[in-house]
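Missing here: one protein chain of the complex. Every other protein chain is in place.
So, chain A:
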Amino acid sequence: MSDAENPSNPTPDEQTDFEPVQVFDDETEMDLRPGADNCYKCTSCDTSCPVAEVDDDFPGPKFQGPEQWRLKRKDDEDIDDSITSCSNCMRCDNACPSSVPLSQMHNTARGEYVDEQMDKLSREYLRNRLLSNYRIMAEIGSKVPRLTNFALNNSLVQKFNEKVLGITAERDFPAFAEQTFREWWHERGGAQVSSEEKKIAYFHGCYSNYNTPEVAKALVRVFEKFGYEIAVPRQRCSGTPMFANGMLDDAGRAAEVNVSEFSDLIDEGYDVIASCTSCSMSLRQEYPELFEFHGTAEVSAHTYEAMEYLRIHEDLEAEIENASVEEQSFAYHAPCHARNQGLEHQAVELFRELDGVNIEDVGDSCSGISGTYGWKEEKYDTSMKIGEEMFDHMEHAEGNVGMTECPTCSMQMEHGTGYDIKHPLQLLEEALV
């Protein structure tokens, strides 16, 4: 008979100060443990995993998280190298009925794998380091945008990238803008609206700075229309591509800068706004899960996606109902990282009420590119297989312009269908400004 059936010593009352965690050593270093014991193996996470759906060899999030942790408790077990096949879409988090922090476990496992098991001179490591530090390339490349755009999409360079670096030649590099958003911002003299109450600090991220400044400009114009004072502090990459590649040290260095810059502004009454859903996801969820810089919790609590913020603080619905734009149709795709923040329906819900617009959700499949994932030569096919369902739905949608909040989803949408892709902020700008 087990103890549970026949409790021998204390009565329930005497057990009230029992803290199960006390049985373990006082761990200060992060391990894979958090929440592992809450997993009851219902496999909801596995059925939500886009990689497991198309890759028969990928064991799935349940294995990568709680089961890997259990295996790891025996000291000489290595992290299984299938961890590099997880694309960090974080859908498993949303699926788990027990709130097991699966993506946190995956990030931690991936970090450990890269630190301890990966050859730092290998092509794969160098390639991943290069991809996840996209901002550094972008900063150099955008100094001479036309030359870089020409060079990167030159077929010889693409072949070199694929053969030597393992970056797929199938994709066209996104073009760098002639003028970065930050250059534009300084040229116009910074904020044009000042306000005591309504203040936002804009986390533009790398992509809308170097590649699509029109998205960042749309954000500025829409928020200024609503009377917000905007600050654009110094910032680095949000860290998303680094988490996905297990480069936790790089991510930590970037996060430290971001947390310090933005938490200072929060103290002055600013909220943090991002236009990329992976950036807002990173600041909100991954920072407090992985780092403990002073101000991390404040930044997490004060970060919003742009349209989400307007919906909470302004009567965006009424504004949209009174507005109209030229007739146009969109095929909207909700990025995985928007889903995980509860933002998957907002664009469709809002723009449905906008005169002149027809917008259709193209379904809940993942786009498949997952940041740097779909750029890797060995992952390209998996990435396109995951995206197939989305391409198919897009082609059957009435619109032939795509819409999404995520820069890499938009690359994939464009790559798979040839459609132009817009950010919801651009349509908001068209309707309201």
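Note that in this section a contact is a pair of C-beta atoms (placed from the backbone, for glycine too) under 8 Å apart; a residue touches a chain by one contact, two chains touch by 3 or more; residues count from 1.
The criterion applied here is as follows: contacts and distances are computed from a predicted model.
One chain of the assembly is not displayed; among "Trk system potassium transporter TrkA", "Aminotransferase", "B(O/a)3-type cytochrome-c oxidase subunit 1" or "Glycerol-3-phosphate dehydrogenase subunit GlpB", its UniProt protein name is "Glycerol-3-phosphate dehydrogenase subunit GlpB".
Per the touch definition above, the residue from A:288, A:387 or A:424 contacting the chain not shown is A:288. For chain A, the list of residues touching the undisplayed chain reads 5, 12, 15-16, 42-44, 46-48, 52-53, 56-57, 94-97, 99, 284-285, 288, 297, 300-302, 308, 311-316, 339-345, 349.
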